[in-house]
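The complex appears here minus one protein chain, its other protein chains still in place.
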Amino acid sequence: MKLAVCVKRVPDSEARIKIGADGKSIDETGVKFVLNPYDEYAVEEALKLKEASGAGEVVVISVGPDTAQETLRTALAMGADRGVLLKAGALPLDPLPVAQALAAELKDGGYDLVLFGKVAIDDSSHAVGVMVAELLGLPCVSAVAHLTIADGKGSGEREIEGGGEVVEFALPAVVTADKGLNEPRYPALRGIMMAKKKPLEVKDAGLGTGGLDVVSLAYPPERKAGRIVGEGADAVPALVDALKNEAKVL
Amino acid sequence: MANVLAVLEQRGGALKKVSSETLTVARRVADGLGGEVHALVIGGSGVSGEGAGTYGADRVLVASDDALALYQADRYAAAVAAQAGAAGYEVVVVAATAMGRDLAPRIAARLGCALAADVTDVRFDGGVIVTRPVYAGKATYTLKVTGSPSVISIRPNAVAAVPDERPGATDAVPVEAAEPKAKTVEIKQPEKAALDVAEATVVVAGGRGLKAPEHFQLLEDLAAALGGAVGASRAVVDAGWRPHAEQVGQTGKVVSPSLYFAVGISGAIQHLAGIRTAKTIVAINKDADAPIFKAADYGIVGDLFEVIPKLTEEIRKVREG
Partner (left out) sequence: MSGQAVPAGAQATLPRDRLIVAETPGEERIDLDVVFVGAGPAGLAGAIELARLVRGDNASGEGIGDVSIGVLEKAASLGEHNLSGAVVNPRAFHDLFPELKIEDFPFGQPVRQESLYFLSEHRARRLPMPPSMHNTGNHVASICEIVRWLGEKAQELGVDVFPGFPAGSLLTDERRVIGVRTVPSGLDRDGNPMATHMPAADIVAKVTALSEGTRGLLTQAYLDWQAIGAENPQVYALGVKELWELKQPLDRVIHTMGWPLPRDVFGGSFMYPLEPTVAALGLVVGLDYPYRDLDVHELLQRMKLHPLFRKYLTGGELIEWGAKTIPEGGYYALPARLSGDGIVLLGDAAGFVDVPSLKGIHYAMQSGIYAARAIFAGLKRGDTSAAALQEYDHLVHQSYIRDDLYRTRNVRLAFKDGFYKGGMKAGLMTVTGGRFPGKRIPMHRDADVARRPGGSVTVPAGDPLVISKLDAVFKAGNATRDDIPSHLLVGKDVTPEMAEFYTHLCPAGVYEVSDGKLVVNAPNCVDCKATDVVGPRWTPREGGAGPAYKRM
């Protein structure tokens, strides 16, 4: 099976976010960067599928700065076979240019299945994977929590409001992975050592600028000080009233 | 003419509550652009766009076909793209629900245009300006939409729906009957009706103040009255009273509900970190000095065993009335 996984380098979810001097981007000093957690599910799924089919290749692709090579090496250490970095400076917030660059890279790769994480934890667009599928004219199931592939066909399970749905498709296809799809393996020592020797190609991404301009990046507004509505059960009517008419959450 | 297309969601043939928010946003943008709001409702035969006019739709386009009764990504995306492409809308607005998050990128890809996804506010100021939380809510972008056309997806519960009575004249639009590339073949009912605490819009969480695992029944009753999920502090999960899946904070989940109740929870910072992006936090604790009160929007100092049953009762009244 020929599999591709698109991955992203993102700040660790525990990272303290500091806004840079330009007021439009984050200050990256001292920030720990990791492989996007949702992409780990995608990489793991690709590795499992390759192992189950007995033969094949898992290629990991990323659009990002030079340091994204480390992110690709993490995926290689997990067991992917080769990596491709589409080098770009700051990524635009508009997902379309990134999707276009990835689609161009994937187009002639002859992949049976392309996997993404359902969302990147930095910009939360939930968009790139699905966009790439549309640009390539491929079937796509997003936010898959369970996946079966057999005989050139696939079936993905995803959560919908009030339950789940099962979606079937023919290969080649694109899926985006949700939490719970699998348990991603940690790279073993040997995997880390071998990753250094696996091929990693670096090319220019040639990204467009997209249709969203950053006006500013700011910290969220401070929460307004709350108030104690009263004491004991007698205060309940006042609370319900505040929730209904003030906060408007009821 | 710079018109705005609002893609609405329906359930069982009638518009869902979130659609009024989509329309409010579309109306703001259209007023800024000096154009109209056209609502697009996609569904099975008998689907109605009734009520769309109340929230600002000048026209309501109904794409109705048995094959569209349930969301099928390819078919819905095709219906929207056909409409948007044909009539040349400047902006397409979608709610960033589970369905919208799947649909919006497909529309943008088919139109080859910019996507401002998962925004929490939209305004018009010489152009369309959107607000977008990032890094799990630790920072917020203000972005100007320069792409034309563009797709915007708005988070549910972020913008209050504003009634703005408009004609809302209904028109049927033709539906393409193409075979979807990925096809839903089965709908599964959930095994347990329990809502995931990380996805719920209302969470009722309990801590050591509950004193014993069986007392969590009080919170389950309140959660049921609110249509929400039960959450738990690390202390009670460690004690084995509640499953790890319900833990909020630290190694548990980060939750972003509209309404969060912290009952008998003192407010250690790992818990607070897990509820930072909740919109409204209510604390119920008998210790007036508990740190949770500093983080809460509203609080009641009192015995939770008296307060919670009363609260459940009042909530039920509100829900029914």
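Lettered A and B in written order, each chain numbered from 1.
Keep this in mind: a contact is a pair of C-beta atoms (placed from the backbone, for glycine too) under 8 Å apart; a residue touches a chain by one contact, two chains touch by 3 or more.
Every value quoted in this text rests on a predicted model; they were computed, and no experiment measured them.
Within the full complex, the residue among A:192, A:214, A:228 or A:247 touching the omitted chain is A:192. Contact with the omitted chain, checked across A:30, A:54 or A:110, is made by A:30. Residues of subunit B in contact with the chain left out of this view: 234, 237-238, 244, 247, 250-251, 268-270, 273, 289. Looking at subunit A, the residues touching the absent chain are 14, 16, 30, 32, 183, 185-186, 188-190, 192-193, 196.
In this text, only the chains that are shown with their structure count from here on.
The part of subunit A that touches subunit B in the complex is made up of residues 11, 13, 15, 17, 19, 26, 93-96, 99, 121-128, 130-135, 138-143, 155-157, 159-170, 173, 210-220, 223-224, 226-233, 235-237, 239-240, 242-244, 247-250.
The touching residues of subunit B, counted against subunit A in their complex, run 71, 73-74, 77, 96-99, 101-102, 104-106, 108-110, 112-118, 129-130, 132-148, 150, 160, 180-190, 202, 258-259, 279-283, 288, 293-303, 306-307, 309-311, 314-315, 318-319.
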